[in-house]
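A protein chain is absent from this complex, but the other protein chains hold their places.
Moving on to chain A:
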Amino acid sequence: MKKTIQNKWQDTDVEQIVGQLLRYGVFTASVVALIGGVIYIGTKGQSPMPSYHKFVGEGANFTSYSGIIKGASSFNAAGIIQLGVLLLIATPVLRIVFSLVGFALEKDRMYVCITLIVLAVITTSIFGGLKV
């Protein structure tokens, strides 16, 4: 298929939006993590550091989406940091959604399908279908 001039324009538009999205996503996630970090150090700064050399894993508060959101909304420092983590992970996923819209606007059916496959793999992973 040959690209028409109009197509080329739309292509660039979507690319610009994608670029912006990535930047804002990372920025927002960093600010949230920074706020959480400052509160974390403010409240627990003087306690001895946890023993990271032994792996225990995080509690449900920090591993489930509802747990993280609940923790962050009650201004729990660790909860806010995890919300930043979640936002950071969500940025590339949102990027794919934007690309999907972009390809749909260009009426590029093949790439709408390809993007949907990528999205399906990630959502399968997100919604715990693979939790072993």
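We take it that a contact is a pair of C-beta atoms (placed from the backbone, for glycine too) under 8 Å apart; a residue touches a chain by one contact, two chains touch by 3 or more; residues count from 1.
Convention: contacts and distances are computed from a predicted model.
The UniProt record for the undisplayed chain lists the protein name "Probable membrane transporter protein", from the options "Response regulator", "Glutathione transport system permease protein GsiC", "Rieske (2Fe-2S) protein" or "Probable membrane transporter protein". Think of the hidden chain as still there; on chain A it touches residues 1, 11-12, 14-16, 18-20, 22-23, 25-26, 29-30, 33-34, 36-37, 40-41, 44-50, 52-55, 57-59, 62-64, 77-79, 81-82, 84-86, 88-93, 95-96, 99, 108, 110-111, 114-115, 117-118, 121-122, 124-126, 128, 130-132.
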